[in-house]
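Just one protein chain is left out here, and the rest sit where they should.
In order of appearance the chains are A and B, and numbering begins at 1 in each one.
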Amino acid sequence: MDKLIEVLQQLVNGVSLGSIYALIALGYTMVYGVLRFINFAHGDIYMLGAYSGFLLAPLFAQTFKFGEFDTFTPENTLFILCGAGLVMVLSMAICAGIGVLIERIAYRPLRERPRLNVLITAIGVSLFLQNMTQYRLGADPKAFPQLIPVHVVEGLGNLTILTSQLAIIIATVILLIILRFVVMRTKLGLAMRALSLNPTACSIMGVNNDIVISFTFALGSALAAAAGILVSMDSPSINPLMGNLPGIKAFVAAVLGGIGNIPGAALGGLIIGILETFVVAIGFPQWRDGIAFAVLIVILLFKPTGILGRVEREKV
Amino acid sequence: MSRSLLNLMLALVACVFISFFGENFIASKFAYYYDILISIGVNIILATSLNLVNGYTGQFSLGHAGFMAIGAYASASWSNHLDPLIFGIVAGSGNPVVTNVAMFVSTLFAGIFAAIAGFAVGVPSLRLKGDYLAIVTLGFGEIIRVAILNLDFLGASRGLSVTGTYTNLFWTYGSVVLCIYVVVSLVHSTYGRGFLTVRDDEVAAEAMGINTTKYKVVAFVVASFFAGVAGALYAHFKAFVTPEGFNFFRSVDVVVIVILGGMGSTIGVVFAAVLLTILPEALRALAHTQFVPTAYQGLLENRLILYSLLLIILMLTRPQGLFGDGAAFKKWLGRSRAD
Partner (left out) sequence: MAKPTWMQVCLGVLTLLSLAPQNSHAEIKIGAVTCLTGALSTFGVSSIQGAKLAVEEINASGGTLGQPIQLIVEDNGSKAGETATITRKFISQDKVVVILGDLTSSATMEGAPLAQAAKIPLLTPSATNVAITKIGNYIFRSCFIDPFTGKIMAKFALDHLQAKRAIVMTDVKQDYSVGLTEAIEHFFNQNGARISNTFSYSSGDTDFRTQLTEVRNAHPDVVFLPGYYTEVGLILLQARQLGIKCPFVGGEGWDSPSLIQVAGKAAEGNYYTDHFSAADPEPRVQNFVQIYRAKYGAIPDALAALWYDGARLLAQAVQRAGSTDPAKIRDALAATRDFDGVTGRISIDENRNASKPGVILKIESGEPKMVQQITP
């Protein structure tokens, strides 16, 4: 029984970690879908999301009494969630704007060029964002203000689940549902899907590709920002380089799921998260970063386009 | 003897000459520039060899630092453990013949070791295409790093001191010359046209009966060999290696050089390697100049802000790479290569 609890426990830890990877991976995969390039600066949007939350929270601290509640109670739950939600939505909006701006300045002029060239500007943008943040706000880790009270959820016996972990999982599910709606049910979503199938045909049909691409960047960046805020609620220490590692891992997750495939990115993120957690749990924490890659390699060798990726038939 | 082989010999002799007469002078009087010169050489080897994979063969490897790490650690272990056994007391005496033989052996060992690793990685993973290949090579690079981090006899995160600072201008630029020679000859040979066909149209190449997988693996193994050589040169110059020195960002540095130099242009990549090695050092000098108003001094102290901006601007203004396909540069040199 104890073993079962432990496995369940690590599964919860893995899912909450994986949700974060999933949210970031979605941005990679959507951008890849429309532009066929890896947006290396995406991990830094996640970092900027956390920092905008850090800068925004004090503005609403008085109205929403951030940090004043120790536990969730039936009376205060809605109030707390409104406050945290507001900060999150605003940060998402800010980062969506930044994402669009980056695309406009650094990526669009190179769109007709080989896509590896955009990789260089993306690396440049990534370095710029990291070091500019460090220059303006300092290199030291900053304590992220407490948006929601973090404590163990009662009534689960030996299972330790924190409110912040629960928040990550629930918020991720909600965001995924919204994303699914946007992509499948709206005109812009339709245009996004069309663009990823065939850009030329798409623009012949009267779609303004520029707007769709900007929209994709906005959507991906907003999700990354949400991930940044959610992580910071759970692990309240933020620094300018916090996006590097999750960025790479989310990239791995996106490829694992089949890059360009939206459900694949979510699935890939969850798999990587759970996998990492179990590698640590069975006693190989030092191999954490390595094993995720090893499994990815094995999977890719058997399924070269990722788990849900479609095999693109080459036309001659 | 063919003309290109003659060129190689001449260049090697020049390296010996420069090293023999200039080495001590530069190393003692201009140690800083000497260091930059060696770093340039190491970066040229890394970038030219990666260019064979990423540029000429059209594959996308993101794990070059991993093979460099293998080379560095292999040659360091060789020198630390086997040199004393083989050369005995003579190794410590600084006898130039012994040190150079020791350097040759450990560098060759590093290259072969890295090439074997490259073969082991390349055979299964080169079936993958594009970004899938990129992530797998990135993965292998990271696995190599994490493995070193967990091997206590390699010093783990404490790093490994390397006995014997054998690297000098001859070994560095001799390897540079050899690397360029191998890559250029390979690509320009009848055999080597296969690399370009793999890049230009893999399906057509296969239809013409070209074994594309074989070409990819050959490119990958050759590139890994030279990455290993670069690692050995690095290890025997800095005399200290740490796993963090070969992380993902080191691989990215090399990829940046290749793309900025113009994929598939050896001369462009060589110049990009020179430029991108000097650039951070020039920015260092800039941070200390008196011209800059005090208000901006802080911005310059963080060299990466300006570096990243320059990177973006370079790419936006020269999207075809610094030299494109190198044709313009060849014209400037006033001769065109007869293939």
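Just so we're on the same page, a contact is a pair of C-beta atoms (placed from the backbone, for glycine too) under 8 Å apart; a residue touches a chain by one contact, two chains touch by 3 or more.
Just so it is clear, the structure is predicted and the values come from calculations on it, not from any experiment.
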Which displayed chains the unshown chain touches: A, B
Hidden-chain contact residue, picked from the options A:Gly33, A:Gly53 or A:Pro236: A:Pro236
Listed residues B:Ser4, B:Asn100 or B:Asn150, member touching the removed chain: B:Asn150
Residues in chain A touching the chain absent from view: 6, 9-10, 13, 17, 131, 134, 138-143, 150-152, 160, 162, 231, 234-237, 239-242, 244-245, 277, 280-281, 283, 285-286, 288-289
Contact footprint on chain B, counting only the chain that is left out: 29-32, 34-36, 39, 149-150, 156-159, 161, 234, 237-242, 244-246, 275, 278-282, 284-286, 288-291, 301-304, 317-318, 322, 332
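Here is the rule we go by: only the chains that are shown with their structure count from here on.
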Chain B partner contacts - residues on chain A that touch it in the complex: 32, 38, 106, 109-110, 113-114, 116-117, 119-121, 123-128, 130-132, 134-135, 248, 251-252, 255, 259, 286-287, 289-290, 293-294, 296-297, 300-301, 304-306, 314, 316
Contact set on chain B toward chain A in their complex: 54, 60, 124-125, 127-129, 131-132, 134-136, 138-140, 142-143, 146-147, 149-150, 203-204, 207, 248, 252, 255-256, 259-260, 263, 298-299, 302, 304-305, 307-309, 311-312, 314-316, 319-320
